[in-house]
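Mind having a look at this structure? Questions to follow.
Yeah, one chain of the complex is gone here, protein chain that is, but the others are all in their spots.
Up next, chain A:
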């Protein structure tokens, strides 16, 4: 139960980072990564995964 970021299409725009209600997203060597232990897929918090909804490059944040 977690999402992941495809590094090759991530533009490192940082939009997803502050949106995550569980502080699961951080920058790592020029891209952004999701900590699978912290990610809850926004279950019970929002209607849709926040990182997916905000990401400008569709298909970059996907189910792990």
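In the analysis below, contacts are C-beta pairs under 8 Å (C-beta built on N, C-alpha and C of every residue); 3 or more make two chains touch, one makes a residue touch a chain; residues count from 1.
Heads up, the rule we're going with is that contacts and distances are computed from a predicted model.
Peer 1: For the complex's missing chain, which UniProt name, "ABC transporter permease", "FeMo cofactor biosynthesis protein NifB", "Fe-S cluster assembly protein SufD" or "glutaryl-CoA dehydrogenase (ETF)"?
Peer 2: Choosing among "ABC transporter permease", "FeMo cofactor biosynthesis protein NifB", "Fe-S cluster assembly protein SufD" or "glutaryl-CoA dehydrogenase (ETF)", the correct UniProt name is "FeMo cofactor biosynthesis protein NifB".
Peer 1: Thinking of the whole complex, not just what is shown, which of A:2, A:33 or A:53 touches the missing chain?
Peer 2: The single option touching the absent chain is A:53.
Peer 1: Using the document's contact rule, name the residues of chain A that touch the chain not shown here.
Peer 2: 11-15, 18-19, 46-48, 50, 53-54, 56-57
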